[in-house]
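All protein chains but one are shown at their positions in the complex.
Note that the chains take the letters A, B and C in the order they are written out, and that residue 1 is the start of every chain.
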Amino acid sequence: MSEKILFQCDYNEGAHPKVLERIVATNMEQTVGYGEDSYCAQAADKIRKACGDESLAVHFLVGGTQTNVTVIDTALRSHQGVLCAVTGHINVHETGAVEACGHKVLGLPSEDGKLTAAQVEEAYQGHIHNDSFEHMVQPKMVYISNPTELGTIYSKAELAALSEVCRRNGLYLFMDGARLGYGLVAPDNDLTLNDIAKLCDVFYIGGTKVGALFGEAVVISNEELKKDFRYFIKQKGGMLAKGRLLGVQFDVLFTDNLYFEISKHAIQMAEVLRGAFEEKGYPYLVPNRTNQIFVIMPDEALAKLAERFDYCYDHRVDDTHSAVRFCTSWATKEENVQALKSEVINGI
Amino acid sequence: MSEKILFQCDYNEGAHPKVLERIVATNMEQTVGYGEDSYCAQAADKIRKACGDESLAVHFLVGGTQTNVTVIDTALRSHQGVLCAVTGHINVHETGAVEACGHKVLGLPSEDGKLTAAQVEEAYQGHIHNDSFEHMVQPKMVYISNPTELGTIYSKAELAALSEVCRRNGLYLFMDGARLGYGLVAPDNDLTLNDIAKLCDVFYIGGTKVGALFGEAVVISNEELKKDFRYFIKQKGGMLAKGRLLGVQFDVLFTDNLYFEISKHAIQMAEVLRGAFEEKGYPYLVPNRTNQIFVIMPDEALAKLAERFDYCYDHRVDDTHSAVRFCTSWATKEENVQALKSEVINGI
Amino acid sequence: MSEKILFQCDYNEGAHPKVLERIVATNMEQTVGYGEDSYCAQAADKIRKACGDESLAVHFLVGGTQTNVTVIDTALRSHQGVLCAVTGHINVHETGAVEACGHKVLGLPSEDGKLTAAQVEEAYQGHIHNDSFEHMVQPKMVYISNPTELGTIYSKAELAALSEVCRRNGLYLFMDGARLGYGLVAPDNDLTLNDIAKLCDVFYIGGTKVGALFGEAVVISNEELKKDFRYFIKQKGGMLAKGRLLGVQFDVLFTDNLYFEISKHAIQMAEVLRGAFEEKGYPYLVPNRTNQIFVIMPDEALAKLAERFDYCYDHRVDDTHSAVRFCTSWATKEENVQALKSEVINGI
Partner (left out) sequence: MSEKILFQCDYNEGAHPKVLERIVATNMEQTVGYGEDSYCAQAADKIRKACGDESLAVHFLVGGTQTNVTVIDTALRSHQGVLCAVTGHINVHETGAVEACGHKVLGLPSEDGKLTAAQVEEAYQGHIHNDSFEHMVQPKMVYISNPTELGTIYSKAELAALSEVCRRNGLYLFMDGARLGYGLVAPDNDLTLNDIAKLCDVFYIGGTKVGALFGEAVVISNEELKKDFRYFIKQKGGMLAKGRLLGVQFDVLFTDNLYFEISKHAIQMAEVLRGAFEEKGYPYLVPNRTNQIFVIMPDEALAKLAERFDYCYDHRVDDTHSAVRFCTSWATKEENVQALKSEVINGI
């Protein structure tokens, strides 16, 4: 157990008590393996209902990197690549997992972690109109994360525009929703699960960071990507032997709106923290209203803070300032937030 | 929950109650992620002690396919392949995961799931003395499973002979121990964890099938394979965000000999079942004393049995007989074994 | 230059004089690169005509391993594999090139280098009816070589049967024609280029072993495989900068039936040699009527022969006999064949 109070990420604790309770309650039941049990079936049904589309394919995988690789390798042939913001998780923090499967990640510039429809259009047109197009990787998928790695979110209009460009040009649109709950309940969000299921070809609903011990629920609307998907899950190591563990967890999370209720808690805690940073006048690296706060602070204050609190160092901004990240989650205790707030305002 | 009693595999239930208890007890503690927490450190220490070697590297991964791929891709350059029995899990049941990482699985014939030192020597010599050796995949690793996919085990003499051939020829020896507990407590076993750690370059201790919700503990003795291993864990999707879940589970399993105690239960249950098959005179496909029983039965009897019990169909032997597998595990209830025994002897 | 007379393979010399003449004649002409020049267009036209189908896509690559990898990686997604005889070139003599692209080669037993329709049907049915089918590599392509690595050829009926199984089950049929010329003019052949183009989804016409300095002409009839094929050629390193070298060579080879005329010479030379072996009563490893002769000879005779002639050692048959290969080609000189014949009959 850590001696500091941890705000450096949103996966410091285990699972929401209701999730864990259900794992305990079902522990000695016998089920078949590999996600073909009734708990997975039931959880998939609830997710389909939450998305408002009975035709969606839903699969449960263990973790995010694995999910990204599985989806992307399902979608691409070996001469095709995936467009993404240079800040995208697949581009920087997955030890080249996508490339290890043979596909180039085509990074596009981004200040706020988001891609625009115009960027995608330009990249696509630039490819097909290049004389040497066959000497270049063919863009075939667009990867976005929502919320992004910088905590920002897409508006419905932005996502619709991306979707339109993708469909017109035969590109798959894939949303990494590792923190999807925290995006969907953000104060400035206007997207629904239903919108996302309609506008994307495939996306996933993150459990690891939102109430589960682990687990990501992949939702596929495009028929081309549904075919043979379980082969890819197995090959990439994501087919959990005791797959019912994933089913049980998502079943609980999608019962009585739990997934969204616990996400709201994280946002409330983040808003409290933002109050502290704003009171001190610390500028944001990128403003957002989700559970990740990127703030630029004096190094001296950061050193002081680090005695009791853990944050995530991002990068040096100038000789005396750095950008750092504070995360809240479904598990964040109000007392810890108040302690950090008080330290920020009065202590450093 | 299944309506039949399941004997078709050894991962039908969740975790051993003591394991689950500890997950519950530590649930709301904060720890750092990715296996760098104190639970993982403590579990690794206990495993090193159990193996009798303080210099071993120990890492925790989520599942077996993932572990096999991670170890093999760490070990091989792209022109190198891994020798294994044609029945080996990596050769038949991992959807080409090893090939998807670029490496050929070089299958060698085997009736009982085991490789011999002589086979490995012959394969190696055959390669280096072939005029076209550079046109062929270079053998660089030997993969064995213990117990094998057919439930057989290696004797100490057999493993020592394999190890000798491998070391003399610069081949890595890798043991897949997905069911290692069930092998080490088998009545005819003479291997110890310590022997395995000394004779193999890398092996893993399976948790998924022996008391854990999920998880495999990789133990590396060869310095070459220790280097940068965590990069590979991450890239292959095996670096669990809440890595402490793995640490907690293996910590419990390696406290008070629990891993071996619960393995013994599976073996006792299997021995009871063997009594039934032997009483009926059903021949074994391959005899063994571990937790998997491969038996050849009349199709008619199998059909009758299937009304109440689930087994794993293996293959057709002749027009009226098939080979099937029955598994026991740490979780197998004695009453279910007695029910099956009675059905085998009297009911079919 | 070798001091012995070489019969160990069919690529000991350069190009047919007419081919080389044309390379010289066009040497200082300026053309665009990468196979988009008029020579390639013209050669492709001639090949389409020879195959009797204007809709075929024709591409020129440099060598055989490269061609196999390019075709196979174009056809398969990463969970799919290619069925082939265990003796198939891709399975044994390409240093795992197919696996290095992520695909498993699914070897099927074969004594004569050929696959049967029944084998393919059984492998396919065995896959789709296996309970664990998603845990196994999905067969999606069938690779055959004609002539095979053992010099045998497919009859029209055999190829039609393979084609029928493949089409019914959604498998691509791919023929490696590295020595196609030597098969099509064999005395016992009843296949035409037109048959092959109709029955296969893709095949290639080998130039390296039949009159060219190098080069293989890939012919694609299946629309799915035509799409984006040039991306794969480039990625796999087969897009020759001065692509016209390939166009010029195949243009000459497919003018005035040259490809077939020079193939016939190889067959005639092989028939002369067979006379010698048969006179001595040396048995064939596998009988055939193409340009490769696999014969079993006493080691003593082989040692004597090796003083003046080079053959290809295949494998030890018993304590005093080995199987070896003698090849003829378009370039084989009659005087050398007579010298070898005389040595076989009288000298050893």
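In this section, a contact is a pair of C-beta atoms (placed from the backbone, for glycine too) under 8 Å apart; a residue touches a chain by one contact, two chains touch by 3 or more.
Being a predicted model, the structure only gives us computed values, none of them experimental.
Considering the full assembly, A:V92 is the residue among A:M28, A:V92 or A:V272 that touches the omitted chain. When the omitted chain is restored, the residue from C:A123, C:M239, C:L253 or C:M269 that touches it is C:M239.
The chain not shown here touches subunit C at positions 1-2, 5-6, 8-9, 11-15, 17, 20, 23-24, 26-33, 38, 62-66, 69, 94-97, 100-101, 208-209, 213-214, 231-232, 234-242, 245, 331. Residues touching the missing chain, restricted to subunit A, are 78-79, 81, 92-96, 99-105, 107, 131-132, 134-137, 312-313 (touch as defined at the top). Residues of subunit B that touch the chain left out of the display are 73-74, 77-79, 101-102, 134-135, 138, 228, 230-232, 234-235, 239.
Throughout what follows, only the chains that are shown with their structure count from here on.
One finds 42 Å separating the Cα centroids of subunit B and subunit C. Residue positions 94-96, 100-101 of subunit B each touch two or more of the other chains.
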